[in-house]
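The complex is shown incomplete by one protein chain, all other protein chains being positioned as in the whole.
Moving on to chain A:
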């Protein structure tokens, strides 16, 4: 939907504020531009609605070069929210919300209807319409600021640190609210911030910039898992990387690689012996190629002791397993939801490669509380 093609912005004296930027954004994506101040993130954003003109390169919006579009018409098609909110103090909330529709010459009735329906999106009542901005709290004002950018149903919205001036509690609730709204309406967002927490919370993809260049452009998970270089690592911060570890760790890193497993032709007597020796109450059952078939447990052996001779006769096949590379985060959820005690880990061909038990998860919890030094660290950075 939006494409940057070797875009640079060079100021007098040769300073390159934005340096050879090339990337593409899909319809409905939430993109966060982030970086230290002076990295060119705001310049990049403002080039999209031509508040700043690129020196070199082209920007395409839905295949159309924006340099060929009249800037005023272009801006009316793109929502714009700024940090200072920028509601017009001499206009009522309704006039503020329906400003772009007014510029586009919508009829009066339609504008009012639109303003009303927009207010319900952020749980505000229609009686706000006739109030003035100063009568609203900061959080409410920025809600209106966001609605104003949605008013003419613009598919693309640019946001320049929109929640930066709000207190932390309001900011947090507005972020969640806005993320929900964005997913509901399917808008494409380009969002500038210097707050990494905000970026991780909101973004589908994060573009980390430094000195006008794009350092890494990836999903939050991928950035946390594989920071491109030490700059990104530092920018994310050690603490956040450590905190994020349970979220981005895969089961491979925490699983027990030698699960207790038996073949289907082992006799029940032998199976019981193995259980006793290894002090477990369940055995995973595999075939000759180490493909996972199911499990047997003590209870089940006890019931069928008389009838059956070998493991394959009583194996329970309704076993829940996860693939290698699954995030621990998702696995934990299943442990909690389904109340299971262990999960076997299999590869793409369903070969058994390990098992995650509650004990492994407890290790993860300990590590995230008491930090590194228990051997988990190696797994993340390698």
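Here is the rule we use: contacts are C-beta pairs under 8 Å (C-beta built on N, C-alpha and C of every residue); 3 or more make two chains touch, one makes a residue touch a chain; residues count from 1.
Everything below uses one rule, namely that contacts and distances are computed from a predicted model.
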Name under which UniProt lists the unshown chain, selected from "Pyruvate dehydrogenase E1 component subunit beta", "Asp23/Gls24 family envelope stress response protein", "ABC transporter permease" or "Glutathione S-transferase": "ABC transporter permease"
Given A:73, A:291 or A:358, the one touching the chain that is not displayed: A:73
Omitted-chain contact residue, chosen from A:11, A:88 or A:366: A:88
On chain A, residues whose C-beta touches the chain left out of the figure: 49, 51, 72-77, 80, 82-90, 99-100, 103, 132-134, 137-141, 148, 158, 165-167, 169-170
